[in-house]
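All protein chains but one are shown at their positions in the complex.
Let's turn to chain A:
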Amino acid sequence: MSAARTNAREGGRWLGVYVLAYLVFLYLPVALIPLFSFNNSIQAAFPLQGFTLQWYGTLFGNSALSGALANSLVIGVIAATGATLCGITVSYMDLYGRSPLAATISAIARLPILIPGVIVGISLLILVNLIGFGPSRIAIVLGHILVALPTTVVIMRSRFAAIPKTIREAALDLGASDWTTFRRVMLPLSLPAIGSAFMLAFLTSFDEFIVAFFLAGTEPTLPLYIWSQLRFPKSLPTVMALGTAILAVSFVIAAFAEILRHRGLGAQRTAPADLPKPQQTERGELQWHST
């Protein structure tokens, strides 16, 4: 018995080494982008030629780049707002709407996972041409709402499902209307998850290339700008400096979203019973008590 346990621990240690190697594989290629963005050479090759910040200097005063950045930010915020709104309503109605229509919408909303990006892109390209406004920033916003929708639905659905059912029932029993229950009880309780869903939807849009490629008119997003620069070997260092900045922003936003989501899950874990003890509750529950 104890021999078996030692065996298991030994196995666990080897697995730990494997996981470490896996993480190196996961991060090493991406880590090369920041590494060579500080390298004083136009080529990404060893040996390193010395430290420089000149490639970051080329990022400033570039009107094409700043235009693409502005496009990406605007599209990202609008698409994330739309995807989060849809994620909230779709998952709420899926859980509490008690209608086959709501369940169908929720199922279809998660469908884009099973459609390759190229097909999402061309189907929307046909659609926006049919409507009339054609490839444009609005078209990209629509595409990015679709791409981010499965994420927001999954996050919001798991959050709503984790709220003890008695809280909503109590609100309804005390005479609150559907709308009041939703706005004053369920939404405040799921605020961290909403923030997390919004940020991850924004990141999805901000980094998205495959769908935006088909839907962009004359105003490219940041990934499309990078794509256009990849043809020129001379702009390789600039792309690496830009890529480093994008990676840094993505890491910070993703980490923040993860912390928020964790806070939501933490609230869920400390409230497994239908009547949580006040000292165990986190901010979400306290807000609920005060309203």
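Structural remarks
Methods note: a contact is a pair of C-beta atoms (placed from the backbone, for glycine too) under 8 Å apart; a residue touches a chain by one contact, two chains touch by 3 or more; residues count from 1.
Quick note on the criterion: contacts and distances are computed from a predicted model.
Of "Chemotaxis protein CheY", "Spermidine/putrescine ABC transporter", "ABC-type dipeptide transport system, periplasmic component" or "NADH-quinone oxidoreductase subunit K", only "Spermidine/putrescine ABC transporter" is the UniProt protein name of the chain excluded from the display.
Here the missing chain is touched by one residue of A:Leu65, A:Ala80, A:Leu146 or A:Val185, and it is A:Leu146.
When the full complex is taken into account, the listed residue touching the unshown chain is A:Ser106, out of A:Asn71, A:Ser106 or A:Thr238. Set against the missing chain, the residues A:Leu59, A:Leu73 or A:Ile210 yield one that touches it, A:Ile210.
Contact with the chain not shown here comes from a single listed residue; of A:Thr52, A:Ser123 or A:Ser235, that residue is A:Ser123. If you put the missing chain back, the residues of chain A touching it would be 4, 7-8, 11-12, 15-16, 18-19, 22-23, 25-27, 29-30, 32-33, 36, 43-47, 82, 85-86, 89-90, 92-93, 95-99, 101-102, 105-106, 108-109, 111-119, 122-127, 129-130, 142, 145-146, 149, 161, 165, 168-169, 172, 177-179, 182, 200, 203-204, 207-210, 213-214, 223, 226-227, 230, 236, 239-240, 243, 246-247, 250-251, 253-255, 257-258, 262.
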